[in-house]
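Removed from the display is one protein chain of the complex; every other protein chain stays in position.
In this document, chain identifiers A and B correspond to the written order of the chains, with residue numbering beginning at 1 in each.
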Amino acid sequence: MDFSSINPILLLASLMVAATPIILAAAGELVVERAGVLNLGVEGMMITGAITGFIATVTTGSPWIGFVAAAAGGAGLSLLFAFLTQILLSNQVATGLALTLFGLGLSALLGQGYNGIKAPEFPRIDIPVISEIPVLGPILFSHDPMVYVGIGIVAGIWYFLRYSRAGLVLRAVGENHEAAHALGYHVIRIRVLAIMFGGACAGLGGAYISLVRVPQWTDGMTAGAGWIALAIVVFASWRPWRLLIGAYLFGGVTVLQLNFQAAGIAIPVEYLAMSPYIATILVLVLMSAGRAPGSLGKIFHASR
Amino acid sequence: MKRRTLLASGAGAATLAMMGLPARAQDKTKVGFVFVGPIGDGGWTFEHNNGRLAVEAAFGDAVETVYAENVPEGPDAERVLTQMVLGGADLIFTTSFGYMESTMNVAAKFPDVKFEHATGYLRADNVSTYSARFYEGRAVQGHIAGNLTKSNKVGYIGSFPIPEVIRGINSAFIHARKVNPDVEFKIVWAFTWFDPAKEADAAKVLIEQGCDVILQHTDSTAPQAAAQAAGNVYTFGQASDMGEYAPMPRVSSIIDNWAPYYVERTQAVIDGTWTSVDTWDGIGRGMVGIGEISDAVPADVKASAEALRDSIASGAYHPFTGPLNKQDGSAWLADGETADDGTLAGLNFFVEGIDGDIPS
Partner (left out) sequence: MLTLEKRAQPSKAWVYVAPILAVIITMIVGGVVFAMLGKPPLEAIRTIFYDPLFGDFASYSRPQLLIKAGPLILIAIGLSFGFRAGIWNIGAEGQYIMGALAAAATGLAFYPMEARWLIFPLMVLAGLAGGMVWAAIPAFLRIRFKTNEILVSLMLVYVAEAIQASMALNLLRNPDGHGFPGSRNLSQYPSSANLELIANSGVHWGVMAALTAVIFAYFILARHRFGFDVRLAGQSPRAAGFAGVDAGRLVFICMLISGALAGAAGMFEVSGPAGRVSIDFNVGYGFTAIIVAFLGRLHPVGILIAGLLMALTYIGGELAQLSLGLPGAAIQLFQGMLLFFLLAVDVMTSYRIRFGKTE
């Protein structure tokens, strides 16, 4: 038993990295759900992004192109979901689950021949001057760019939903699609765009795993991160900034658990592993009724 | 098509056991492989598949191989095995401990088909077991690790707290301590054989806690990548050479070389000389390979590591040679005494000096 071997600065820094894929995916899903659509296919879109990003990076040698390809891959897959649920009015729960199944299969097929290959390195950037600050520097300002992109996306979503007119319309569509339609907004068009944004973000999150966090390609490597992203959206009660807290909590528990083990502190791994989920349920209860977007998961058909 | 009529005629009463496939009128010998992971894991399954390819290369048209990857342990494995037998397999290798009961069940139904179960302990007239003495390779790793570490902290990523893994930890620790009395092991249990994200996290945590050598008993290359990103951290390839990470961080490796065994057993089936055996081979017979020790290791350490390897291979030295005490300080092996295979097979304790408990 030796707490002193855990370095809190490094622990917090690695927590930032562990949380990034879930932050990215959850940020996208948050927008989708605020538009009134429940897409349970996050895992499928993440893994698709992980492989398209990996293939593009290996082929071109540039992780940046890889991330663009990952966003495109995730968005492409989400279009399938959008077509089925928005145009053909299929059930969102079932379609989302099918999307996950499909994405896992598709990615494993695409990834044949990419197993065990090393991806070009995605360099860490030490932000000049402020990365030299003791304690805060290594925790906050000495990461790879995607960590900041993730936080930037969350900030952007916050601004978009709160201050922009388009964000207002999106929220209106999510709260009451009938009313939004009556006001003349294109409910379906808005939702399709939201779904695609969600897919792109999920793709980025997946690629972060295959290009930075691991970094290599293996079948099914997202290993449930998509489901965790779904949970975090609820945990955050659909508010962007709270996403970060949720993601750090989830990521933190994983990292902390390993740190405890390495330091020889005997806490059963399983109980640590379940704690964030129980915390999410508690938050759900505390947030209580009426916080979820009013039209979440409901089918919209403009009957006339 | 012979068996089809057999099945059709006996469809009413025939039990599976009665479909024991008597006259096997086929010219090609069919060899099946059941894999627990994807072939592309770059480690455990990858090497078993290399063994399969070696069989194909050795026998050419005389042998046909079939395989199924990502087969979950449990009822699915039993079904896949049965389908393989029905598809005409003469010899089947089941390459994960978790297939033990499925293998025994299916083998009982088809006494004429030969089965080879890796790392298990149950045998039958038509079921052999085979495993490799990976702990011999661990001794060499421990020797190198003890010499290389500057922080005197060696990280060890364990998969499951089972005898095979515990043997490896003990063996590595004993030989690290021999060359470096101050060395400590930090052990993290990942509870998985193959989960790159988890393995990467485990490696990073160990590095953050000051370890500058990482040993892994999980199969992905993720810890190698984590070590490479960290800089001055040494690692060892596991299951396969992982040579793409040489010369740094990967300084050597344990290579599972199943090819000679698979070829030998296939030959035995062709010749009709196959019998049930319990094989546990090490460096000497080539089942455990020590990957090229890279130039990142000082020449004198490399030489002494190779000498250790050769003395284990020749049988002159046994990695578990006394005096050795158990973790609680009680005596295990007296001076000069070596551990017997029975004790090693069920090894469930750490040797003296290792911190931490085995999860139970």
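Throughout what follows, a contact is a pair of C-beta atoms (placed from the backbone, for glycine too) under 8 Å apart; a residue touches a chain by one contact, two chains touch by 3 or more.
Being a predicted model, the structure only gives us computed values, none of them experimental.
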| item | value |
| --- | --- |
| Candidate in contact with the missing chain, chosen from A:7, A:90, A:131 or A:176 | A:90 |
| Sites on chain A contacted by the missing partner chain, in the whole complex | 38, 40, 80, 84, 88-91, 93-95, 97-109, 112, 219, 227, 230-231, 234, 268-271, 273-274, 277-278, 280-281, 284-285, 288-290, 292, 297, 301, 303 |
| Residues from chain B at the interface with the omitted partner, ascending | 1, 3-4, 7, 11, 14-16, 66, 68-70, 72-76, 79-80, 82-84, 86-87, 97-98, 101, 121, 160-163, 166, 191, 346, 348, 359-360 |
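Please note the rule applied: only the chains that are shown with their structure count from here on.
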| item | value |
| --- | --- |
| Computed distance of Cα centres, chain B from chain A, in Å | 36 |
| Parts of chain B lying in touch with chain A, wherever the complex brings them together | 38-42, 46, 70, 155, 186-189, 191, 194-198, 200-202, 204-206, 208-210, 220-222, 225, 229, 244, 355-357, 359 |
| Of chain A, residues touching chain B in the complex | 5-7, 10-11, 14, 18, 108, 111-112, 114-116, 118, 121, 209, 213-216, 218-219, 221, 223, 225, 254-255, 258-259, 261-264, 266, 269 |
